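Shown here: the complex without one of its protein chains, the others still in place.
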């Protein structure tokens, strides 16, 4: 056990799984880096450094640099997966999914069902998500609803270094396609992470903070934000339960419903546009199966229905921020 | 005024708008048909016949057959739109959106906002949606949540011939990108359709049937289904209000909220997977802004979280069918 | 490369099975026994059979919406296929796939694919496995001329060159993508030339000549099995019928279709092997009788079979809500 960053935790998971299972390979743009260049090969390790050092340890047959061809990257991964490998493909920013979405949702995700249960597609797509990075409209999106919607995909959103490692190991050992969404703004977050390999099961929420007056459900980078607001509210004697579902699909419905059964009030904090997003999804779950416990309208704190703006002040206001989370919580608490 | 099919209504809207405005062009795969072949050119008019006869009237500069290259189709449309045309592009089945999604959500949809309001992208993407056609997993999807989620797109789902014509004319005259989703199973539906051009405004729901005990909100091909169940329930003295929002984005929130204010009960009927879909979206709206009026949990009738199966009996069960709609309604009505 | 009598019989059996199967699909479709829509492979038999002839079950193919012929050429069970196409229990995909989604991993058949351009990237991955595991096996992607315009296809060609995987790209140029001619929609001198521009050897092959296809495929296979990289074949062939069963084809003159049918790969094969006295007519007639019975049998089985059990609706999708 030692302090590691979210980035290191992910890198360690990859390394340990690659050591354990020779079928695990990593592919994507610049996951090694420097191929064909005059200088060092393999020294890049991904633009965010997540695959750093893997090329040196595992070489060119396990860490494959690809052209800028996301459809071919995903196809190469799924084709390798159905024939016996366990590829971990990197789509640098989730925003790029538009050029390869068919290979994800119509192909890899559907194989098992469409072929009557006869195909198995153990692959992971790692991708960086989220705003707050001043990346502009095409490098800052948080598209988990897009994947959560798709039958046949599993969708993982780690909110801290410990979860990042354990969930990635589970993802790699899973026999189905998994989208592993890494929050860019969390890459430098530190936390205790065991040195050995361990798994965190999918569909098991993390109760980040127990409370009894109101429930916050938050995903990925919104978890620490929701927690911060919970701590602020605690000073006013308001007890907030904070739930991080960890995976949006499968979803741990029970933990959410049990919490709302206790608190009667819910605010969902989610960094995606408001329509058909995870906030709506969780709210609709509770409006159906948790209706009897509800004492107030379900609050949602999402981004506005706009692309991500570039200017820092606009972007900060765009993201669910502490002020907006607190306002929503107080409105829900004030309801009677 | 005369009886026309949904297909004819759409064809008429295209024809009239092309006559009115020389900037309106149609492009897509086989929208004319027969190019380069030994026989007749322009006799196909789209695989579902929606663009039938347009090539004969408007010729090759207004009705453009394209290669099987959906990204280039959408790019050609948006590039033409920002430079002064009003293209209507056809993506044969909405399922194919995965090979061109970037050009829709990262490009056309974002231009106006991302460029600070300086670009205008008046284009329509027509596409066929829905199951019940025995098309299998990659030709039967209903992906309106995918588009509704995207800021900058307008999303239209006509549920009858009259709306199809009026909404398509509005779409063509709109200055923003519009996705026009045609329900395959409605193509042969007949109804009264005025001969002259007319518009139906976006964001104005159609109250298909007034009622006071429970509200059904349904989209596209689910509207006639919901209406049929409403009529069945009427025989038991249950009065159902059926609302067809017509456009999912913009959404007529007021009409939905007013209806639930009256009935206190809501079932959403939607043909898409259950996670992050329109049913969740509408439910979450009401669970927030309509909470005070709610007398019961919000029912959702959607497809299961599976790809669309091929076998007819499985597909019929997959779709929201009258039995499932009625069961959901009775459960919501029974709640106290 | 010389084929034995048994080989020749196997080739004819495979081609004639496709022919018979597809003619029967047309008929059963017209009678309402096949739901949805169907794209048949009539006229292209020598292509699929020539390509798959020397492949083992451990070599992979990825196919298209027009996949029945590829399935049969790769050894998929004709009964299981017919049941699948009819949407019945016992179909190769349990009735969940249908005509455009037949797959059989045990035969190295990665699936028909209803997305034009869907298979090439996947085949790159299957080929990558062979390279990394040093199996000496290959992966084949079938595409049409129309699919040669889809971006995913080009990406796959380039990726295969860059990763130097044993992928073989088969472009069946039947002159049409739906109702639009390749002469209109495919820019440039040829599909083969496109493949070459990405850095792989490519040949144009006469798709009504089983032997020509098989020999060209032999060169592709040699390169693939030696881990020397990808290869492409543009196989020029003809679609005897419309794009889908029921297509009236007003865009094609009857003479054009007649010309295509006059160049039928099956009589051509028959004439070739009988004139060279490699097989005699009786051998081939016997095969035809067996195949006709087999397909008849498959249809009867399909008609008799039940629909899949409703309990399978939510099976095999990982997560249930």
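Note that the chains take the letters A, B and C in the order they are written out, and that residue 1 is the start of every chain.
What we mean here is this: a contact is a pair of C-beta atoms (placed from the backbone, for glycine too) under 8 Å apart; a residue touches a chain by one contact, two chains touch by 3 or more.
Remember, predicted model here, so these are calculated numbers, not experimental data.
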item	value
Missing chain: touched chains present in the view	A, B, C
Touch with the omitted chain, as defined above, among A:11, A:51, A:71 or A:284	A:71
Of C:40, C:138 or C:185, the residue in touch with the unshown chain	C:185
Residue among C:28, C:45 or C:155 touching the omitted chain	C:155
Residue among B:114, B:169 or B:332 touching the omitted chain	B:114
Residue of B:37, B:82 or B:124 in touch with the missing chain, whole complex considered	B:82
Contact footprint on subunit C, counting only the chain that is left out	149-155, 157-158, 161-162, 184-189, 193-194, 196-200
Footprint left on subunit A by the chain that the document does not show	29-30, 33-41, 43-44, 47, 65-72, 95-96, 98-99, 133-139, 274-275, 304-307, 309-314, 317-318
Footprint left on subunit B by the chain that the document does not show	25, 61, 64, 66-67, 69, 71-85, 87, 102-103, 106-107, 111-119, 151-152, 154, 176, 249-251
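Convention: only the chains that are shown with their structure count from here on.
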item	value
Centre-of-Cα separation between subunit C and subunit A, whole angstrom	39
Subunit B and subunit C, separation of their C-alpha mean positions in angstrom	35
CA centroid of subunit A to CA centroid of subunit B, Å	30
Of all residues in subunit C, the ones touching two or more other chains	93, 95-97, 101, 113, 115, 118, 151-152, 317, 319, 321
Per-residue multi-chain contacts in subunit A, two or more chains	71, 102-103, 106, 113-114, 151-152, 249, 251
